[in-house]
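Working notes for the structure below.
One chain of protein is taken out of this complex; the other chains stay put.
Let's turn to subunit A:
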Amino acid sequence: MAESCAWLLVLGSVLLCNIVKALLPSVSSFLCRVLQKDAEQETQMRFEIQCMRQELATISMMDEFARYARLERKINKMTDKLKTHVKSRTAQLAKIKWVVNIVFYVLQATLMISLIWKYYADPVTVVPSKWIAPLERLVAFPSGIAGGVGITCWLVVCNKVVALLLQAFG
């Protein structure tokens, strides 16, 4: 039973990898939201700046210059602070995305290598060799069993079909 389900296991792995790959941006943004808890502070700062700007609009520059200048300086200071904050957050976001991508690719590579290792000598499924007559060696690679479908061939086929399906339904 385990042997007969090898093709399904490989197919499932490929499907899973492709789905996770498609969901990677969402995963990274979710992780960012979880890890970056100072987003609220940023929102607060934005709100404050907006309030101060509204206040600035009500002040006459000629009548109350000192107050106007003080408020303007305050707004500038807050804006600079916000800019620095946003910059650092963006850098952190890029770093998180990069780490997530790297982790995913490492995991995918590990999974594929382990699958190939496991089914190196055994075919994922077997059909009568005359059915795939001129190409049986190619299809059976690297197992070398006549009529068998090798892991490489099956991986290639699965990847192509899953990509097509995701393209059609995604």
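For the reader, a short list of remarks on this structure follows.
Here is the rule we go by: a residue touches a chain if its C-beta (ideal position, glycine included) is under 8 Å from a C-beta of that chain, and two chains touch if they have at least 3 such contacts; residues count from 1.
Convention: contacts and distances are computed from a predicted model.
According to UniProt, the chain absent from the figure is "Calcium modulating ligand", selected among "Metaxin", "S-formylglutathione hydrolase", "GPI transamidase component GPI16" or "Calcium modulating ligand". One of A:T79, A:Q92 or A:T125 touches the chain omitted from the figure, and that residue is A:T125. Residues of subunit A that touch the chain left out of view are 4, 7-8, 18, 21-22, 125-128, 130-135, 149, 154, 156-158, 160-161, 163-164, 166-168.
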